[in-house]
Every structure is written in structure tokens, then in C-alpha cells.
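Sharing a structure below in C-alpha cells format, with a few things to ask.
Showing just some of the chains, left in place.
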Amino acid sequence: MTVTHGTLAAGGGQLGARTLRTAVVGAGFMGWVHAESARRAGGRVVGVTSGKPGKAADAVAAAAAAVGADRGYPDLESMLADAAIDVLHVCTPNSSHAEIAGKALAAGVHVVCEKPLATDVADAATLVTAAAGAGRVAAVPFVYRFHPMVREMRARLAAGQAGIVSTVIGGYLQDWLAGSADRDWRVDPALGGPSRAFADIGSHWCDLFEFVSGDRIARLSAQTVVVRDRGGSGESNEDLATVQFATASGVVGVLVVSQVAAGRKNRLHLEVSGTDASFGFDQEDPERLWVGAREGNRVLMRDPDTLSPGAARYTRLPAGHAQGYQDCFDAFVADTHSAIRGEDLVDGLPTFADGLRAVRITDAVLRSAASGGAWTEVPA
Amino acid sequence: MTVTHGTLAAGGGQLGARTLRTAVVGAGFMGWVHAESARRAGGRVVGVTSGKPGKAADAVAAAAAAVGADRGYPDLESMLADAAIDVLHVCTPNSSHAEIAGKALAAGVHVVCEKPLATDVADAATLVTAAAGAGRVAAVPFVYRFHPMVREMRARLAAGQAGIVSTVIGGYLQDWLAGSADRDWRVDPALGGPSRAFADIGSHWCDLFEFVSGDRIARLSAQTVVVRDRGGSGESNEDLATVQFATASGVVGVLVVSQVAAGRKNRLHLEVSGTDASFGFDQEDPERLWVGAREGNRVLMRDPDTLSPGAARYTRLPAGHAQGYQDCFDAFVADTHSAIRGEDLVDGLPTFADGLRAVRITDAVLRSAASGGAWTEVPA
């Protein structure tokens, strides 16, 4: 590789920084992703436990192996009691998030909790209160915020480059549940919660839109559809949702969220149109930002030489050598660790308050859809 | 050019076919486009009159020169009386469409009328009745139907290739009215009608969606916004609209229409997602059709060797030599002439019934927006 620039963001952990003792609940793929990012941030993964307590000894050992932890524990309580944990990552099915995160906060541990933070508003609000009361850092991995071109879009919108922002077109489309035989624990409301497509991926879109725009979805009307009958413990949660909304500042927009859209894998797409400039971002092509203007459109590549400071902060490689999803995740965890150490002014870290916000929007979507698409206020 | 295929659609008029005597009302740019397509279809442009009667002699001559007509007339009545017209093209501001088209039908003349067919539902419905009563061909230039890749999308949806159609994302974005100083007669409700962005371009999108899907927008909820205060005879009609809808067959979707979206010129975009395949078309890139599937996505180019018959019919050039907007317009007028001569089975010609349909949807959008986005039924 040709290194062309001397200004790349420092990667990895801060030298001399205190090593954070990290633990994980949930030994699946996301458990490994969290653990790996913790290591890359300079942390040590001291323990792991499965989301289901009481595992046999070999299962405990397998969990430790799966995420690369120093040791496995049979349950959360024994891990909290024994491992001298600084920060706990919650990577279990949705319905257990609130209880686990609550216990960790009660034990004085910082928490990173997978989204959705909880499967209902009350639980999420309780966690926000608990985190504030405990004075702990409590973060939710809305990691798309850490794509440098997302930060660039945010910086340009904040600078007023769009002129009058007028419309928003959004989508988050996947196809991994398009087949009639596709199954997953998320499909079962008892594990995944009352919302699936929206809670799982729609929440990402809403967080990203509100993050880049600095605006808030104030009222919305929604439709949800179950395309496939998938069995499970009750009626399936939604395969897709469409939403129309207005923001606090009067911008209008639409959003389609689907897990049954053939050909799309993780197409989180966002086009914000203004009278002077428009901006488009697609998570499947995260190294570029489309900037529209009457006199000609630009496709900006991530380039440390030309990005605004808020975007350059998350640039680790020269232009033209792609950063990816893992880089976002690493940056999120690194910022979380910085916040825990109190050593760095971190901008844009997604917290439990943001997690609550996503749950509130999801709740409004479900309520609107249940009442025939009635316009529904989203509490601030 | 290398001609690679022997199966290209015949262009131009049918040899030996009767030459249709064509006349035009409205001597602006669209008048010229209609006249030129009529000539290319083998017609003769025998007369033109301005939309504003009583012009002086030199203005009459200028109109004839502008569209290439044999002669100009001071008003519609004298032209209808004198020119032995087969078909009249109405290319005047929206508010005059209904009266002019009505007079032509009453005179026994076939009519091509620019959209919107009328500025309210009653007038449009009256014209449909009049056309049926007169037994005349009455067409509306929803010309995007004539892009070959639109026909390909339609053929594939009709064949069920999408599996379960689940969601629709649509947009028609322009930026030519984004500036604070931008003006046009369409902005004035007295000339353009109560709806601008939606009547002018949203109607195109709705026609295209219903055409390719064979489905109908059954109910909708809409928001409209006036971004710019533009003066004029009254309050400005809308700069943009967002719409959420459900179709007769239960498909849900969203649409954003705007004339103030910087960087977009005529981005009519349509993505129909299904469980087996998804399809995407963008009018700014009309030679391609995106076909998504779980096992890999394709970008089909217009290619006479591989298109379905309904699409190959409108293919005039070998693959890789772009057809464009004018080719669509020519094909629309050629099909209209064929229908007038009764010599050809024309599939998919947009008629006054389609024009009425667009006015009905526009009316529903305005009514919904006026009542806070209330869900509104669209009469079939």
C-alpha cells in the first residue's frame, strides 16, 4: 500500500491507557464481533456467559472459545461477582436485553447493549434512568454513525449547505427472510419482541437520519405487513413496514423497511433533498457520499485530505482503500472505551437515550399500523 | 454503426398508410415535440394555433414556423373549420385542456391531450365520456410507458417473476424550481391548476407504476409543502408531496414528488420489491433495468436479442446505442396514429381514461393533504 497522507487517525488503543476489562453476554456471532472490537480498542475480554444461564461446563468453555474470552461463566451473576468487569456487552436476543443491562448497571458496570435496547418503551426508559443514576456509560451500537461519509453528511447538513431541507427518502431493505422456509429467533415475538423488521433495522435508519439531520421525527403514519406465515410462539412480527413522517422542523419524508426484498442485503439508503444541495448515502457502498446540486452532482470518496474534521476523525486508511463495517464497529467500541476512561471528548456516541428514542419510534410505528395508519405523535 | 441484429422494430410510418392530417394547439416547445413526432409517424402537420385566440397575423405565422405547420390559424374554431384535421394535439397550459379537447371531440376529431387531462375530476370525466361517445381515439402522453425497459419490467411482473410483490419505493425529483427566483406559468393555480408538482410529475409516476404492476393505488395518505413563496394570482400550488399508499392487491408503498430537490433533473424512480425478484427503473438512465434476486443482481441493458416481445416492439436500435426520450414520444404518437387508422393492435396506449385516473389520484392527494394526511380512498 502506498501511504499518502500523514494525517490518518490513530488506530487501536491509546498507549498507556488503562486496559478495560470487558465481558460479554451472548456467545453468538455478534458476541464475537463485540469482543474483537474490544480487543482492538485495547481492552481485555475477561469473561463471557451465554444468554441462557445454567449451561454445562463444556458449553461454558465453548462460549469462551467462541469469543476469545479468558474464561466462561455459567451465568451473569457469577460473572459479575467474579470478573472485576469494567464494561459488559449485551449480545443476547432482544427480549432479554433490559434485564441483563439493568443488572449490569446495578452492579456498577458500564454497558454496551445491542439494539433494540428493550422490546417496550417502559423498559427502555427504565434503563436510561438507571444508567443516569449509576453514572455509567451506557451505549447502543448504532454503528452506522461511524462511517466517515455519514459524518461528512452530518457536517455538511449542520453547516447549512443543503439550503432549505425539503424531503427525505429512506429505505432499509434486506432479503434474508424472503423465502418461505426462512426462520430465525427474531421472527418469534417471544424472543424478538412485537416488532421485527422495524425494531431490527428500521431503528438503525431512524437513528441515522436523526443523527445526520439533527432533526426529530415528530409524527408518523405507518403500515406493517406479514408476508410469510412462519409459525413460532404466536403471530409473526412484521416482515416489512412503510412509514410517512414529518419532523419537528417541518421536513416531510418516507421510509420503507423490509426483510423480504429480493436482491437487497443491507441497503440502508438515505436521500435528504435540499434547495441548494442534496445528500445521499447507501450503507452497501459506504465509502461514497452523493452530493447533488443544480450545477452538477458529485460523488465524494472518503479522503482524509478533503473531509471535514468530524469525518476525518474516523478515517484510518488512505482514500481508495476501503474501510468497512468492522471499522465502524471498532470505532464505536473505541469511543465507548474513551468515554468510560473519561479521557476524550467523544462526539456522537449513541447512548441508551438514543436506544430509547428508537424504541419510542418503533412503538409509534406499531401503534399507527394497528390503527389503520393513523397519524401518531412520537414523544420527544 | 455496426448493425448486429435483423429484428429491429421498423421505425417511421407504415408504408402506404393513410397520411394523418395533424394539427396542434399551443406553439411552445411541447407543441414542436408533438408536431415532430407526428411527422416522424408519417403524419402531416397542417395547422397550428396558439392557446390564446385572436393573435395578430405575424404571431400566427410565427406559430406555424415554430412547429413546422403548413399554416397558422388565429383560433381553434377557424382551424377546426378549415384544416380537415384527423387528430388534434393539445399542448396548452393545463387549465385550458378540457375546453379545447372537448371542442375537438365535438368536431369529430381524434385528440392527443397533454397531461394533466384536466385540472379537476369532473372535467376529466366529462372528456372520457365525450371521447367514448364520439368514438374517437383520445390519448394522453404518459410517454414513459414507451421506454423498452419499462415494458420489460411490466412483462416480467405480469409473468409473476417477482414472487409475492411486497413493497414499492417511488420518487419523481426535479430541481428546476428550487431557486427562490424560479418562475413558470405552472406555479400559478389559475393556469397550472390547484396541483403542480403532483399533477405535473407525480401523475407520471402513478401512471407508470399502475402500468407496470397491473395494480391500482386504492388508498393513500399525503403531505404537500410549499417551500417557496412565488407570488402569482393566488397561493402557490405545492412544490412537493409525499405519499404513502396501499394498492387494491395489498401492496404497500411510498412516493416522494418534488420540484425543489437539488441535483435531480427528471429522476422518476421506481423500485418494486418481491420475494423472488425485485425490479428498479430510473428514467434518467432508461436503457437499463435492475433485477434483484437473492443469488445475485443483474443490470439488464436494452438488447433486442434478449428482451421480451412487448419490450422488443419498442426497440429501434441495437443494444448499446442509446434510445432516449424522443424515441418514447415518437413511439407514443406512432401508436396513436396506428390506433386512429385501426390498423394495428396497440397494447398499452395511454388514453383519456388513464388521464382521468391520474386526475383522480391527484385529487385524492390534495384532499388528503388538506385534511392533515387523512387516509383517502381513490375511486377506481
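Order of writing sets the chain letters: A and B. Residues in each chain are counted from 1.
Note that contacts are C-beta pairs under 8 Å (C-beta built on N, C-alpha and C of every residue); 3 or more make two chains touch, one makes a residue touch a chain.
Predicted model, so just to flag it, every value in this text is computed and none were measured.
Novice: For a quick check: 2 copies are placed, so what copy number does the complete complex reach in this file?
Specialist: Of the complex's copies, 2 are shown; altogether there are 4.
Just so it is clear, only the chains that are shown with their structure count from here on.
Novice: Mind checking the centre-to-centre distance between subunit A and subunit B? Centres are C-alpha means, answer in whole Å.
Specialist: Here the centre of subunit B sits 43 Å away from the centre of subunit A.
Novice: Within their complex, state which residues of subunit A touch subunit B.
Specialist: Interface residues on the subunit A side: 162-164, 166-169, 171, 173, 175, 178-179, 221, 223, 225, 227-228, 239-240, 242-244, 246, 250, 252-256, 258, 260-264, 273-278, 290-294, 297, 372-373, 375.
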